[in-house]
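This report refers to the structure that appears directly beneath it.
All protein chains but one are shown at their positions in the complex.
Entry: chain A
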């Protein structure tokens, strides 16, 4: 069993959904984001999503755009992100790590080399925002060979028949983009989610993570119950950004994010 399967199986036994926090690699610098990454499991992260900075994040709102710019300024590259995952795996071999980013840095690295190196580094899954099913053959075979899950995205605009098409060969878990919009803006209501999830579960038996617009413990609890996991990204990055001085980390940075993470984690455990 992969780390992702093992983790979701364990949570099912516990009878609760997962909390998946997000951090942008090298935001605001390599050491701070590695420190945060290493501390996240103890603060209640069940899986962790690492954003790979890209110059043109066209599906992201202002918060993650700014984080990506800080990461790039601090020297983030795909190679550096893999280095961070390797460092994390020295102390944690169980928490699943999923990279989320855009296609061009992967394309530039080389799809086959990237899948191999990412798996070697200890990455479990990848989410490529601008690679729909129609273009996924670019990575599919390489990812499968390396043992990486390509996490499929589905959206409110994905029709029932298209859900079957998109999720036919999905693995790991399914990421439900719960609003039509960019990250960190609107939020889906519990009623919206109650309506959407049965539609998705018809098409897949994989766990469903819900993301985009989840910021409060209450929202995280709701999403983790209706779905199988809640992804919290912009809200954590906002907290991190509020502790920075001239774009640099301060001693408040890591504790502030972890404190918020703990309250989110407590909510999915109630």
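The definition used in the following text is that contacts are C-beta pairs under 8 Å (C-beta built on N, C-alpha and C of every residue); 3 or more make two chains touch, one makes a residue touch a chain; residues count from 1.
The working rule: contacts and distances are computed from a predicted model.
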*asked:* Leaving aside the chains you can see, what is the UniProt protein name of the one that's missing? Options: "Tryptophan synthase beta chain", "Quinol oxidase subunit 2", "Multisubunit sodium/proton antiporter MrpD subunit" or "ABC transporter ATP-binding protein".
replied: "Tryptophan synthase beta chain"
_Which candidate, A:72, A:146 or A:190, sits in contact with the chain we can't see?_
A:72
*Which listed residue, A:6, A:91, A:108 or A:263, touches the chain dropped from view?*
A:108
*Of A:131, A:196, A:209 or A:249, which residue touches the hidden chain?*
A:131
*Which one, A:30, A:54 or A:88, makes contact with the chain that was left out?*
A:54
*With respect to the chain omitted from the figure, which of A:6, A:91, A:120 or A:180 is a touching residue?*
A:180
*asked:* Even though one chain is hidden, which residues of chain A still touch it in the full complex?
replied: 54-59, 61, 65, 72, 77-79, 102-109, 129-135, 153-159, 162, 166, 177, 180-182, 185-186
